[in-house]
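What you see is the complex with one protein chain gone and the rest in place.
Up next, chain A:
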């Protein structure tokens, strides 16, 4: 077997670890992997270009930016923060716990594209989490404020990943079903989706516990 293509992976790991520009790292790794696998330069560039073109669907999500930017222009982030300041019992942890539950439940019923980092985290969840943290202990230093924002983004990811597989018509369920079918195991999508529930509960408990611990550490910073 030709093990040389693994050098491409090594390049990626080293490049990311040294924090080189990821666009360059990825391009160099792609060219190296293709060449090491025995393609000529022309074929490598064509394969890379075709794959990029085939994945243009990824770029479509950016069409929400003009709407989000316009909403920010008219004070949506400030409004989100004001709502949180008006709630006596709001804390960063409780807010993120609620968002985690919302994200898991909506993803589980197939509504995974109704929220996300550009659509909900930047304009709503992050400013709300920051406002709640400021209420708990006054102005935040940049490190703490970045930490709160990171937790907001992390909560979106965890909620999405460990909610969506409960929905039986999602791509990953179809992939599992098709893969196992090639070995002669014909499973119903619903059967697979049900086995996603134990992990979903564990994810809620683990990540939910962590956002509540974040609250405690924020109170600690305040004193």
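Brief remarks on what is shown
The working rule: a residue touches a chain if its C-beta (ideal position, glycine included) is under 8 Å from a C-beta of that chain, and two chains touch if they have at least 3 such contacts; residues count from 1.
Everything below uses one rule, namely that contacts and distances are computed from a predicted model.
Set against the options "Sulfite reductase subunit A", "FIG001614: Membrane protein", "ABC transporter permease subunit" or "Cation:proton antiporter", the UniProt name belonging to the omitted chain is "FIG001614: Membrane protein". Residues of chain A in contact with the chain left out of this view: 1-3, 5-6, 8-9, 12, 16, 19, 21-24, 26-27, 29-30, 33-34, 36-37, 39, 42, 44-79, 82-83, 110-111, 113-115, 117-124, 126, 142, 146-147, 149-154, 156-158, 161-162, 165, 171-173, 175-177, 179-180, 183, 185, 187, 191-196, 198-199, 202-203, 206-207, 210.
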